[in-house]
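Removed: one protein chain of the complex. Kept in place: all other protein chains.
And then chain A:
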Amino acid sequence: MLRPPVPVTKYYRDEDTRKYNKTTKPIPGNDLTHQDPLRVIILIAGAFFWLLSLLLSSLVWFIAVKASNSDDPSLQRGLLIFGGIFSVLLQEVFRYAYYRILRKANEGLAAISEDESSTISVRQMAYVAGLGFGIMSGAFSMINILSDSLGPGTVGIFGDSQYYFITSALMTLAITLLHTFWGVVFFEGCEKSRWWVIGVVVALHLLVSCLSLLNPLYSGSLPPVYAIMVLMAVWAFFSAGGSLASVTQLCSRRKTDVNSS
């Protein structure tokens, strides 16, 4: 059983203004210097997990394509949709698997640290893992297109839209942020055993993926995806512990700081 943390508040005297100012000392037994490397490790491992899910889903899709008739375009499109949906589901499965692994690792880390409390919270792990997924997904979406955009030509000679590069970039941006927010929400849902949260995350992921199938009708895919992203941002904010009160407190704090200085 571990002790809940108690932040120790200390006061120090400012010589110039002769006022007492608060400072929050770090919680005893928590070593802040261990946090950043740990977050980096979780980030990279998250990226790796996403890559694994991509590998397995692409294997399935590849076998399906090889076994099918390659001349039928509607069949190929159907296989593409199937591949996309299967990949979404597999990514969420791997996200859950990553959650379980991180929980186990967290217990292990806590056991070997000095004061039997872990150095990183599940919330931090959540957003870092989500960011890992997002970065890798973004890199895979974008690097290929970026390298071709370096040449002198742009998309369009076969009738595609000339805004291909900028819309791909916007889509990738949305997907990266969405993965981060889904990570936060997902882990929170698993922590609190709210399984409906997981279902909603999966459903939204599927929705975003299917919306991108509407391309090149960019007005049909980008605005809804951004709307979903804003919604997810708000949800993740509240899920991570934020509240309207803290936001207003922050704003008023800034105001008083501005007033006082």
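Observations on the structure shown:
In this section, contacts are C-beta pairs under 8 Å (C-beta built on N, C-alpha and C of every residue); 3 or more make two chains touch, one makes a residue touch a chain; residues count from 1.
Operating definition for what follows: contacts and distances are computed from a predicted model.
Only one of "GPI-anchor transamidase", "Nicastrin", "Vacuolar protein-sorting-associated protein 36" or "holo-[acyl-carrier-protein] synthase" fits the UniProt record of the hidden chain, and that name is "Nicastrin". When the omitted chain is restored, the residue from A:Met171, A:Val197 or A:Met229 that touches it is A:Met171.
Where chain A meets the chain that is not shown, the touching residues are 1-5, 24, 26-27, 30, 32, 35, 54, 57-59, 61-62, 65, 80, 83-84, 87-88, 106-107, 110, 117-124, 137, 140-141, 144-145, 148, 151-158, 160, 162-166, 168-169, 171, 173, 175, 191, 205, 208-209, 211-213, 215, 221, 237, 240-243, 246-247, 249-250, 253.
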